[in-house]
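Omission of a single protein chain aside, the complex is shown with its protein chains in their original locations.
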Amino acid sequence: MIIQLKNVNYTYNPGTPFEKKALDDVNLEINEGDFIGLIGHTGSGKSTLVQHLNGLIKPTSGEIIIDGKSLSSKETKMKEVRQKVGLVFQYPEHQLFEETIYKDIAFGPKNLGLSDEEVDERVRNAMGLVGLDFETLKDRSPFELSGGQKRRVAIAGVVAMKPKVLVLDEPTAGLDPRGRDEILDEIRKLYEKENITIILVSHSMEDIARLVNRIFVMHKSKVAMAGSTREVFSNADQLESMGLGIPQITKFMRRFKALGHNVKDDVLTIEEAKEEILKYLRSNRDA
Amino acid sequence: MNEDIMIKIENVSFEYSSFIDESIQLAVKDLSLDVIRGEFLVVLGHNGSGKSTLAKMINGLIMPSKGEIFVNGLNTRDEDKIWDIRSTAGMVFQNPDNQIVATIVEEDVAFGPENLGIPQRELRKRVDDALETVEMTEYKNHAPHLLSGGQKQRVAIAGILAMEPDCIIFDEPTAMLDPVGRLEVMDTIKKLNKEKGKTIILITHFMDEAVEADRVMVLNEGEAVMLGTPKEIFRQVERLKELGLDVPQVTELVFELNNEGYTFRDDVLSVEELVNLL
Partner (left out) sequence: MLKDITIGQYFPGTSIIHKLDPRVKIVVVAMFIASLFFVTSFWPYVLIVAFIGTIISVAKLPLKFIIKGLKPLMFIILITFAINLFLTKGEVLLELGPLTITKEGLRQSVFMALRLVFLITGTSLLTLTTSPIALTDGIERLLSPFKKIGLPAHELAMMMTIALRFIPTLLEETDKIMKAQMARGADFESGNILNRAKNLVPLLVPLFINAFRRADELATAMEARCYRGGDGRTRLNELKFRSRDYVVLASMVVFFGLIISTRYLVS
């Protein structure tokens, strides 16, 4: 188990008129090698939860254990925690600041106090992992790049810290379909090749269905649902009552089955739906 | 000029010099289009396809390098008419935070008509009506920064509505919103078109927003590569994918089935249509 939250509560501005409970008795466990989808509508507590995972926000009560170390213990160094759990915020390209792409990506590794050779190695590696060509881009200004590329620089900046867990808060927000697919592909590769545990926060049920293997649903500051992707999406009514949806293709299969046709309705992708429908069509033809 | 044409775009190109190597690039290439009064037109294209440049040219914020644009018969090059053009074809931008000027919702809605010098009594009516239309009346004395993204964007829409434009251009109004906000804004846009008879030009890269349009134009590298009804456009699954765009999942499913030798109608856009088809 790499991340464990026990009875975590968090309240913004306690004791003021702006008091707001953002996390309400949150318990969850994330294992090494998980690809987690974190969903919930705006204000459900997702962002607050994510910022607890690397100690940017300290819980009002409860305990957080990262890789065996409790964040409330005095001996736990925040720098180590932030290295282990990399956090990519929404619109991360808005935090780029260096003159060159190289320097920007090197910022994190340098803060870790690594040697120049090691930093160099990390930057090369990270750029490769997010699909940026090292030689042609390293000395360019990050501000010359397109939106999607800037975002990859920002993600590389976190990847270069070699985190065990990578948390991405809506990494595709504002991107067009092509940019979105590229970023999601890079994330999938990071997961598959580097064995990084991924936590993906997203509003897009299609993306979640395609990528993750477990889902946590946040609703009104609580973890309202947890389970495998298929389990969670099979509770369409409950998701809809929380203002969330299911992928269009899943919706279609559920409608189709509800009309009495013999198909599985827990499909998540177009490929799965295609197989099911082909099976259905062929069996009808044979009958 | 034909009365039914709201906006006429004639052989328009827009040049800019690349800031990497200063070569001359074309953001929009020899584009012609008639936007019909009262229609709901969606301009679909990926980032960098020239959609925002086109929007800014219609609003007279930038001038075409070649060609002419007429808004309600007025040439955008006519400097004396620029305020008429901008109040006839209003524009809503992507980032809700960066288009709200005032610190109180109703004062922001009033900003446009105040600039036009609308007398106070009329101004009050326009502001109240606009807030009513976007369903934000109860927030009229709120500070904008405390609203949700969808609410802010509706305030921005009210700010344009209060100028009483015939046509509203939306430049990726939902790109920065969550699903709830997107729905709020899309419902508002549809309402403006159906109930208030506004001509709508919606620029977006979300295909699901194009499904309910009257017509869809697909832009790629500054060129209009496709133009037609949503059904005519989305049946071309392969073409759209090549252009880096999405199609509805149900449309793609039919496309995949037809690849296996079936011959279903390929212009399916919604879950219901597909259920009926099978």
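The first chain written gets the first letter, and so on, giving A and B; residue counts start at 1 in each chain.
Operating definition for what follows: contacts are C-beta pairs under 8 Å (C-beta built on N, C-alpha and C of every residue); 3 or more make two chains touch, one makes a residue touch a chain.
Note that this is a predicted model, so its numbers are computed, not measured.
Asker: Just one of B:Gly45, B:Pro64 or B:Gly90 touches the chain that is missing; which is it?
Answerer: Looking across B:Gly45, B:Pro64 or B:Gly90, the contact with the absent chain belongs to B:Gly90.
Asker: Among B:Ala27, B:Met163, B:Ile203 or B:Val237, which one touches the chain that has been omitted from the display?
Answerer: Spelled out, the listed residue whose C-beta touches the missing chain is B:Met163.
Asker: Take the complete complex as the reference. Which residues in subunit B touch the chain that isn't displayed?
Answerer: Touching the missing chain: residues 56, 59, 61, 83, 86-87, 90-91, 93, 95, 97-104, 106-107, 110-120, 123-124, 127, 143-146, 159-160, 163.
Asker: Please identify, in ascending order, the residues of subunit A that touch the omitted chain?
Answerer: Looking at subunit A, the ones touching the missing chain are residues 12-13, 18, 51, 54, 56, 79, 82-83, 86-87, 89, 92, 94-97, 107-108, 111-112, 143, 157-158, 161.
Keep in mind that, in the parts below, only the chains that are shown with their structure count from here on.
Asker: If you average the CA atoms of subunit A and of subunit B, how many Å lie between those two points?
Answerer: Averaging C-alpha atoms per chain gives centres 31 Å apart.
Asker: Contact residues on subunit B for subunit A in the complex?
Answerer: Residues 19-20, 46-48, 148-149, 175-176, 178-181, 205, 207, 244-246, 248-250, 252-253, 256-257, 260, 262, 271-272, 274-275, 278.
Asker: Where on subunit A is subunit B touching in the complex?
Answerer: 41-42, 144, 146-148, 173-179, 203, 206, 243-245, 247-249, 251-252, 255-256, 259, 261, 270-271, 273-274, 277-278, 281
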